[in-house]
Each structure stands twice: as structure tokens, then as C-alpha cells.
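One protein chain is absent from this view; the other protein chains keep their places.
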Amino acid sequence: MEALVYRVGMAHPGDVSEVMRLIDDGRVPVEGIVAILGKTEGNGCVNDFTRGYATQALKQALAARLGTHPESLDQRIAFVMSGGTEGGLSPHFLVFARQAGPAAAVDEAPALALGAAVTRAFLPEEIGTPIQVEATAEAVAAAIADARVARPEDVHYVQVKCPLLTRERIAAAAGRGKSCATEDTYHSMALSRGASALGVAVALGEIARSAVAPWSIGEDVALYSRRAATSAGIELMHNAVLVAGVSRAWSGSLTIAHEVMGDAIDLPALHRVLTTLGLPAGRQLTTAESQRLVAVLAKAEPARSGQIRGARHTMLDDSDINATRHARALVGGVLAGTLGVTALFVSGGAEHQGPDGGGPVAIIARRA
Amino acid sequence: MEALVYRVGMAHPGDVSEVMRLIDDGRVPVEGIVAILGKTEGNGCVNDFTRGYATQALKQALAARLGTHPESLDQRIAFVMSGGTEGGLSPHFLVFARQAGPAAAVDEAPALALGAAVTRAFLPEEIGTPIQVEATAEAVAAAIADARVARPEDVHYVQVKCPLLTRERIAAAAGRGKSCATEDTYHSMALSRGASALGVAVALGEIARSAVAPWSIGEDVALYSRRAATSAGIELMHNAVLVAGVSRAWSGSLTIAHEVMGDAIDLPALHRVLTTLGLPAGRQLTTAESQRLVAVLAKAEPARSGQIRGARHTMLDDSDINATRHARALVGGVLAGTLGVTALFVSGGAEHQGPDGGGPVAIIARRA
Amino acid sequence: MEALVYRVGMAHPGDVSEVMRLIDDGRVPVEGIVAILGKTEGNGCVNDFTRGYATQALKQALAARLGTHPESLDQRIAFVMSGGTEGGLSPHFLVFARQAGPAAAVDEAPALALGAAVTRAFLPEEIGTPIQVEATAEAVAAAIADARVARPEDVHYVQVKCPLLTRERIAAAAGRGKSCATEDTYHSMALSRGASALGVAVALGEIARSAVAPWSIGEDVALYSRRAATSAGIELMHNAVLVAGVSRAWSGSLTIAHEVMGDAIDLPALHRVLTTLGLPAGRQLTTAESQRLVAVLAKAEPARSGQIRGARHTMLDDSDINATRHARALVGGVLAGTLGVTALFVSGGAEHQGPDGGGPVAIIARRA
Partner (left out) sequence: MEALVYRVGMAHPGDVSEVMRLIDDGRVPVEGIVAILGKTEGNGCVNDFTRGYATQALKQALAARLGTHPESLDQRIAFVMSGGTEGGLSPHFLVFARQAGPAAAVDEAPALALGAAVTRAFLPEEIGTPIQVEATAEAVAAAIADARVARPEDVHYVQVKCPLLTRERIAAAAGRGKSCATEDTYHSMALSRGASALGVAVALGEIARSAVAPWSIGEDVALYSRRAATSAGIELMHNAVLVAGVSRAWSGSLTIAHEVMGDAIDLPALHRVLTTLGLPAGRQLTTAESQRLVAVLAKAEPARSGQIRGARHTMLDDSDINATRHARALVGGVLAGTLGVTALFVSGGAEHQGPDGGGPVAIIARRA
């Protein structure tokens, strides 16, 4: 097997022309696409419709090429749109595909491996609870098997798309005599992201299954995965999982590495990722070097303490700009200074994804 | 002479308690204060009243200690408030003072030198014109002399506070039969900042006096100073100039260096400043190293091209968040990753201050 | 002929289900649709992608029902999305259609009449110039003829969708040695709206053709139409015109009336419209009365003077919320208080559409 990952730009959230060109040029086999991530220029919060717009445009165009209905695509491709290109972040799509290929040669390093899986559909009252944690852990295990990644430590990034609660869904549960984890629909996004991240942590052996109590979801910041990136959306009721790791069962020129940022300005974490990838840390990458970066994936959030290394930040008290918008801009700047590129997939809402105020950073790169 | 520079935090824009503690503790002689810069948590745009609030609080508290009227303080101290702590920037004041001291010893490197000067009050119709350029150049020369800095190349940072046009001022000019450089009061801030920056460039020999045509102010991005930082405010009609450089006539442990960032992610420029200061470039500073940084001063702006190194940015098309707010967050992240601190004086509106999309960065540091 | 106008809600900008239900229920013949207006919940400014999202969703769904390609629909239906539901405004679509029907009976009042027309495609250098004014005036005349409206005074509302300049379009003109009316793409929206509104004013005889000088477009606030509502969009290069008036050639229960608001709180103008329509002015409409309102169409903008009846407003100095957003919220409140409904098509950007700070208000209502 061989993993293909491409990063292409967009002129606006409905512009999928560069994704289609990848297909039409033969670089990406449309049947092999397993996931498309998009960094779109909305606010990344409740009323960010750039995500739905981009998803609608992608489905419409892909359905035409696949000769199927747009609605059926959710079963075969994970569409994960993350809104917010604050600071200098540049809107882009990341296309993940698989095609036939040999295993790694004996003298080759293991190559990038991709696997996918889904959970069953959740009931509203299961979202943000240990049931979602458990089901996600099982799906992550299935995706690891699908990726033919041998060991948990060879997994470097797990993207999960998870559902949220709406007024209607809460009412449906209530109609069956069930109460949901929250009645605040915005907060349900955090709980679903958090439960999903804890499921990743359990599957990867980062935390013990028994460590997750119902009350710890969204609350106990000491529990976290170093490799999870989770994102909630209204358009599904199940969790969709994409696993990226390395495996000798795969070949090709791509590889992946990750670290966790301890806070929003933890540049040394990025330096370690670069070193692992055989790229220089300690100066800005040259153009040739930065062109080896295929995807840069990071999570950002404001520290709940209200401080970064003892200095007050104003993200949480700003009623004009949402805190996650500040956090994405900041982390984007920290990464861009060293990488020399701004098309970075920095997303917000990092519940149980790295420590408070920090988050995972993973890079998929072409080997030298 | 000896220059004193302190950076202290604030709990909110009206909180000047830490500035007063510097005075009350005897670290700063209140009569020696020449300038107070403040990075306040407003939007940095038209309706940012955190600047006026902080200035009012400073004047009220300083007037009590100096036994004078708050209004009279503009004559002796430059108050330069810059709004906007986007991303992770931390609100803070920078207090600049002078006290008696010996010249540098023979075997000592030249120390930080501070000088100040003001222009005459401008007529509204002179703002944003070559007349303002010329008067600013003269004031900069006077401030350099005041600082006893021997050579233009020993000047590393010139902060200018300049006036803007209001509806009333434009009307007053019209009443005398004069027209102003613009009738757009917001745009007048850009023109005044731009003309002031060009005045600095002329004084420092960065551009020829003859290169400045009336139409080039605010338009010709090829003309710029590498050391100017200018800021417009409603509360004055003259330009107030603060020059920071190095001089053998001064002693003390402080020094200063600068570079110009070629674009918003030009981390190598910061690396060069650090190297000049004897600090390591190429890894994040340790806590001990970052404590040597007394003031970090940078300008930020969105590239007019709509791109950073070929990738689209969305700052200029964002009608929810002003472009300068994005730019400050971004540059703050680029700098904070390497410096390990977030109390950075990153300000927006960099007309003729560095190239399009870039800007000067200067650091005042304690010598090892 | 008979005009049909329906107002339906949307759950989000991509939700066109209620529009489709009108068609599927047989209330609206899909072939008869001449225009769909949408009030979507974006910011109504540059980066408002809710307009494109809604348009894409409408075209996709309508193309399926018409058995044609989505791209071809611009030729037969005017899609006019107006972003911004500030204050209490409620997102909704307005569907305008025509179907066969008798002329008004002898003893009947003239009924609502609808007509449409398009100009040729403009060259970039023609946008915002007298050429666009003239071509729009011709198209309005054609649409009036199409609507079989006998007299200019029987026209009550003219909606125009017009193009804007992009960086690429300006460059294309420059490549032919032509300069455009502005190089500021955002400002080009105002100039295109303004030129289009002046075209309406000329066609309706509200101003003389000779009164429009090139410099007056966007500048001379004394020139305006009392019946134009214009909106700029990136997706077309021609002007699309929808005329709504009354005519004896049409039958049906709908009629229309209009007035111009002299400022943003000119409630008496609304009272006059209601009186014309046979509805009570002077108290809030009852539910039964408000159900007779089919479409309420108004333009809103902040007074350039910075004042409303001598009291300072803060719309123009607010760098957090765009001035047009304030204006829509305000006018929406003024209208909603009397009408008792919030699904009002209040749109911003009223250059040459009513006097400075005011704008037209038109109501389509079912006769008692």
C-alpha cells in the first residue's frame, strides 16, 4: 500500500477546483480518497458556515466524478472542516488517499500508513459520556488494524470527527426519558471532542480505561492524548476516525512524526518533530526544506489559567474575538516562524488533546 | 548618564499600580521619566479607548507624585499607548527614564542612550504632507543630539507619536481656505504615521530628502525606515520623538539592537538581533536568558499582496476582525516562540516602517 | 399574468428545504421563478460566504428539478443574497414567480407585476462609471416593459444585482491599457451599487440623465432613487434587474407600495406605506394583519454625518462591528416594532438609494 497526501489552496470556501485538479491530473485516484481535511476561513465557532459550504462543494464535485449521490459520500470519506485562519494561516485542503503499492523494502524506513474506521451511530444521551469514549477506542483500534500499523507507538496522529447535540436531539432523548450530558448545544461540542480524545488516549494506551470517570470528561485536564485531534460537527451521529502512523506494510516517500506542545509557545516541541523528520531545527527552513512538509497538524487553545508562563493573556476575557481564534493565530505564528509556511492546519478546541493551553503537533513530510 | 527601562504588567488598562511601585520603590526617579509606552488590550483601531484610559490613569497618578497638573505632563513625558494584545500578547507598560551616571568606561561597550524632542504644533493641513516629514526629521536630529548618540548608525529605534485629523480640524482648515491631505479621519492616521516614518528615514539617512514626494506618502512602499515606529493619537498636534540608540556617553547594563523583518514570518531577522545581543538564536531562550530582555518592540501589518510567501492570507478580507489585529497576533507568535515571552510591544500600522508586510524589530536587553 | 411571492425560513444558509417544498407542493411553478432573494446570517461584508453557500444550495436543488446545470440558472433566475441578520432580523428566502392569469378585472385595483431584464456583461473599466448607469437605465426600462407596468410611478421597487471588481479583473483591464474606477475591491462594491442605483433613478425619471457626472457616483448624496435596492456580487459581470410595480395587466391578491425613509428612524415613512396598503398605522399590527405582509424590503446605512437627529451615533467609528451591521439592526428594530414581525429583508449599502442615512422601504402585501 502507498499513502498519498496533498495540500492544495482554495480561493474561497466553495472553491474545490484544486482538489478536483489533483483527481483530473491523475495524481489522486478518486476511489482511494479516505479523508479530506479543510482549513476554511470562517470563525471556527458556532455560526461558521464555511465548513458546511466547503463540504457541500466537495461532495457535489466528488459525487459527479464517482457517479454517486453526494449524501452517500459520508460512508466512504471523512470530511473534516476546521474553521479559522486567524493571523497568517492560509486556507487549504488536505487530501488523504491510498493506492496499491509494495511493502517497504528491507532497507527502507517504515512509510506513512493510513487507516479509517467508524463507530456505530450514537444516541444523543451517549454523546460526551464514557460510552462514546469506549466506542471511539474500539474504532481507533480498528483503524490501526486497517492501517496495518504494528504498534501503538507507531501511531502519530488520530483525527476524529464526532457528533454534537442539537435542541432536537436533546428533545428526542427526553422523549425517551433520557437526559443528555449537557443541555448547552455549544458545550456539547466540547464534551464530544473531549470524550473522543479520551477514546483515542485509551486505544493508544496513553491512559487507562479505568481512569476515565463520567465527571472527568471535559473537566480533568490531566487526562489527555498526545496524538488526538478531534472535531465536532452537526452532520453525523457516529465518530469517524482517521489514523496516521508508520508501518513496514506501506511504501512511498511520506512519513510522519509528532510531539505535544506544553503550552502555546512551546517551540521546542516543533524542533523535536523536525529533528525526528531529519529536518533542521534552530533556523527557519529553506524553501526546499519547507517543500518537504506535506501537512502540518496542530491543536490550539487558550490556557485556562489566564496566563502564558506567568504573563497575563487576554484571550478568555475578549468578548469581541473568541478565545479559540486568538489561540489559532498565536500557535500559527509560533509554527510559521520556524517552518516558513503558513498553510498550517491549526485547529481549536483541544479538550483532552494535550495539556491545558497546549496540544499535539504532527507533521507529514516527504523523506529527503 | 544612565538609561533605565522597565517592563511591568497591568491587570487592566486603568491599572498603573506597578508603574507607581517602580517609582515608590526608588527604582525609577519620577523626574527622570521621558516616555511611557503601553500595550493595552483594546482593538488598536478607531474606537480603542483603552489607550485614553491608560493615559488618563498614568497622568493622574504621575501628576500627584510630581505635584503638577495632569495636563502639563505631555510637555515632559511621551505617552505612547498601542492597543491590541491579540493572540498571546500580554498587556504591559514600558517605562523609559534617565538618571545621572558616568560615561562608559574605556573598556566598556557603548550603553543604551535615550533622547527626546518635539516638533512645533502642526496645522491640520500640514499633517500627512512633506512639511510633517521635514519637521519630524529635524526633531529626530534634535533627539539624537539630546541622546548624545554620535552616529546615525548607532540609532536603533525611533518612536514617534503624531497627531491625526478630526472632523473639527479639517473644518478649521477649510475655514482658512486650506484643504487637508485627506478627509477620511481614519486614513489620516495612516498618513500621519507614514509621514512621520519618512521623517525618521530622512533624519537617519535611510532615504534622501528629495525622494519624498507628496504623493509618495502612504503610497510608495519602497520608501521606508528600518528603525521607525510611529503611532497616531488624537491628543496632540505636534510630533513627540523618542530616540533609543547606543552611546559611549552613557553607562549602565542596557543595550539595544534591531533588524527589519522582511515579512510577517521573518524569524531570521529576530535571530540576527539576538546574535547581536549575545543571546543564542536557534533555540528558545531559557528563562534566565529571556529575563535579560527588557523591551521587545516590533511593528506588524498585513501584506497588501494578500499573500505571505505565495500563500493566501485572509487578513485584508476579514470584516469581523481588523487586519492589523490579525497581524499583531501573527508577529507576536513568531517572536514569542523563540523568545519564550509574550509581553511584546507589537504594534500595527507600519506605513513606511519596514517593507510591505514586514517591519522593524528592536530589543533592549541587559548585557550578560 | 399573476405574480406569486412567498417568504419562507431557513435553518441555516444551506437549508433550502422550505423553498423546495413550495415547488414540490405546487404552490410555486419552478419554471416561473424569476428571482430568489435571501436574507442570510453572515456579516454582509467582504468575507460573508453565507451568500455563496445559499446560492450554491439553491442552484443545486433547482437544477435537479429543472433538469439543467446549476451554472445555467443565472440566465433565468436572479439570485440576490443579502447577508446580515443583526438585531432580531430572521433569515429567510423570498421567492418571486410568475404564472399565467387574467388581467385585472375592471373593478379591481391593479395587482403586483414583476419584470426582469439583464444588461450586457460589463468590462471591468466600465463598473462604477456612467456607462454602467446608462446600461442599467436601459435594462430597467426593459424590465418595466417586461412587467407591463404602464407608468414609471407604478414602479415601487427595483432590485439590481451588479458586479464588483477583483484584483484579477483590474489587472485584466490594466493589461488592455485601461484603468478602473477604483483599485480598492471593497470600494468597487459601493461604486457598482451606486452606479446601478443611479441607473434606476434615471430610468424612473427621478433624476435627469445629465445630472450624473462621473465624479458624482458614490459622492453626491443629493442624487438618489427612492425605489432602488442594489447589491453587488462577485459571481456576475452584468446587471440583473427585477422590477416590482402594479399593473392592470396582472391579477391576483398581491400589491406593493413604497416610501423613502429620510433617516434610520423615520417610522412615519413606514406608517405611510401601511396606510397606502390599507393597513393600520399607529399601533402594532395584529397577527392577522401582519400575515398579510408577504415581503418587507428596506435599505439601511449609517448617516455619514455621524449623527441621527443631532445625537452622535457610533456606527462609523466601531472597528469591531461594521457600520452596515449596526444600521441593519437599527432599521430592523424600527420596522419590527410596528409590523410585529422580524423576517424583514433589510440590507445595507444604500449608496444613491434614498438620502444619506435613510433608504427606501417597500412592502408587498396581500390585499384584504
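Which chain is which? They are A, B and C, in the order written, and residues in each are numbered from 1.
Following the convention adopted for this analysis, a residue touches a chain if its C-beta (ideal position, glycine included) is under 8 Å from a C-beta of that chain, and two chains touch if they have at least 3 such contacts.
Values in this document were obtained by computation on a predicted structure and should not be read as measured data.
Contact with the chain that does not appear here is found for just one residue of C:Gly14, C:Gly52 or C:Pro91, C:Pro91.
Residues of subunit A that touch the chain left out of the display are 43, 45-48, 167, 306, 314, 317-320, 322. Residues 12-14, 41-42, 47, 49-50, 52-53, 56-57, 60, 320 of subunit B touch the missing chain (whole complex, contact as defined above). With the whole complex as reference, residues 9, 11, 41, 43, 85-92, 264-265, 267-268, 270-271, 281-284, 308-309, 311-315, 317-318, 320-321, 325-327, 329-338, 340-343 of subunit C touch the missing chain.
The rule we apply is simple: only the chains that are shown with their structure count from here on.
Note on chain placement: the centre of subunit A and the centre of subunit C lie 41 Å apart, centres being C-alpha means.
With centres taken as mean Cα positions, subunit C sits 47 Å from subunit B.
In subunit A, the residues that touch at least two other chains are 41, 320.
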